[in-house]
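Up next is chain A:
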Amino acid sequence: MSYLELLRLAAPEAIVVLTAFVVLTIGLVTGRREAGDTPAATAGLGALVAALGLAIAAATIVRLPGHATLFHGMLVVSPLNSLFQVIVLVLAFFTVILARGERLLPNKGEYLAMILLATVGLMLLIGSEELLMIFIGLELTGLSLYVMTAFDKASQTSAEAGLKYFLFGSMASAFTLFGLSLIYGFTGTTSLAAIGPRLAEQALPPLLFVGIVMTLIGFLFKIAAAPFHLWAPDAYQGAPVSTAGFIASGSKVASFIVLGKILLIGFGPVSGSADWHGLIAGWTPILAVLSALSILIGNLVALVQKNVRRLLAYSAVAHGGYTLLGLIAGGRAGFSATLFYTTIYAVTLVGAFGVVGFVRRENGGDDLADFAGLRARSPLLAGCMAIFLLSLAGLPPLAGFFGKFYLFSTALRAGANHGLLWLVALALFGSLISLYYYLIVLKVIFLDENAQATPAVARYDFEMRADYLPKMTLLVLAGAVLLLGIIPGTLVARILASFG
Partner candidate 1 sequence: MNPTLFLIFTSLLKIVGIVFVVILPMVSYSVYAERRVSALIQDRLGPNRVGPAGLFQPIADAMKFILKEDFTPANVNKFYYWLAPCLAMVPALMTIAVVPFGSTLFGVPMVIADINVGVLYVFAIASLGVYGIVIAGWSSNSKYPFLGGVRSSSQMISYELSLGLAVIPIFLLVGQLRLTDIVRYQIENGWMIAPFVGHWTDGWKWLLAIPMSISFVVFTIAIFAETNRLPFDLPEAETELVGGYHTEYGSMKFALFFLGEYAAMITGSAIIVTLFLGGWHLPVPWWNHAHGFHWLLIDGSLGGWRGVIGGLFNIFVFFGKVSVLLLFFIWVRWTLPRFRYDQLMRLGWVFFFEIALVNIFLAAIIIACLPQ
Partner candidate 2 sequence: MSPFFFWTASALMLVFGAAVIINRNPVASALSLVVSFLGLAALFMSLDAFFLGIIQVLVYAGAVMVLFLFIIMLLDLRAEERRRINFVAFAGGAAVAVIFFGQLYLVIGHLHQAKLPFAPLAPMQVDDVHRIGLLLFGSYNLPFQIIGVLILVATIGVIVLSKRELH
């Protein structure tokens, strides 16, 4: 390898990093004149540059060679990786646009730069098949997201959320690093492709299982699977809305793809089985138990939430549980079902958080009561929210329905004599519960009258201030959710084809 080749293959990441520098400089040069909020021109220019950089990076990814590997898997270019890097870039793109709505941030340039740097972390997570690089990507993403979560310095909940997220996250990272060191100690390599064969050829010592379980903790933390979900409600509720959206979307997609790669490529030989009568020790039973826990806890606790962001957080825990089903089922079919579901989920949640952001700007809060009568105030937002929530609940013909169908049917087919039936049944039961709380939100939006009548001035102000760009974005996202539900085949075919 040469430095030139490294630069060529890592060009998308390099472009995003450079864009972050440019955005930082814009913020530094133009945004520091007076106290208070970032000047609108700075914020606009920064967002424009950031969006442009992301677009260029995506274009660069498309032009990369089909397959390439650097440094024993530290950087792997493959259709699968490229596809998901583009998806993450698109999610970051939406986040940047929705971040325009964040009014309370005085350091807009730094905030945008953080989104970009977190995106670099996600791209590296996706593009790497080597434990060291994966850990660094995990940390890069994590650190940026901790900072973004605590970014709203005017709000105490933001600081609290940032601190909780940071403490849980660093603890989980410590476990992961410990686990990775054990795995390295046993196999003598950090390359996923080499770990699999090493594990297959020797008798498995129990210490290796300790290592695998510890490694999983870090990723289960990222996807907020119970019992590692405790940070999620606070982070989703306290963070700036666009950050919460990014944590729920981009970070989740990348985590699932890495988790899948580690489990299926690296730890494939020690998968075990979670079938009802044929339990075999391995990571599958562990994941199955955690998945069941997540589905139950997430859905049941979501029932009593009075805050929409908290509700979305608990529903995210449950959705993390569903998504794990695909990995438990294993194989190419299971992995692609997981990837499809998490992509759809990410698109939906970015949209849902976009709506929450609008309501928050209007009413200053995001409790359920603040959504009352949204239909009357903004039919567009209410309609979008309905699409997002019904998709999360899994109603046809929306994307969520097909995602769940694909996921559950794959899981059902995976084990011998429908061994995973118990888990699928549980997931279906969880979906039923979830329908109830999603419908409650919709009831509040469509049927309830606005309790505290918004003064006419504020409404007028809101209508005038409303950015057309974020609204358009929400429409696009809602359209995507609808479209992916009607013709899911295109994305599924893409994912399946990218496995090569």
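Selection rule: all candidates are chains of the complex that A comes from, given by their letters.
Convention: contacts are C-beta pairs under 8 Å (C-beta built on N, C-alpha and C of every residue); 3 or more make two chains touch, one makes a residue touch a chain; residues count from 1.
Every value quoted in this text rests on a predicted model; they were computed, and no experiment measured them.
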Touch assignment for chain A within the complex, options 1 or 2: 2
Can you name the residues of chain A that touch candidate 2 in the complex? 3, 6, 10, 17, 24, 35-36, 70-72, 74-75, 106-107, 110, 113-114, 117, 120, 124, 132-133, 136-137, 139-140, 143-144, 146-147, 150-151, 153, 162, 205-207, 210
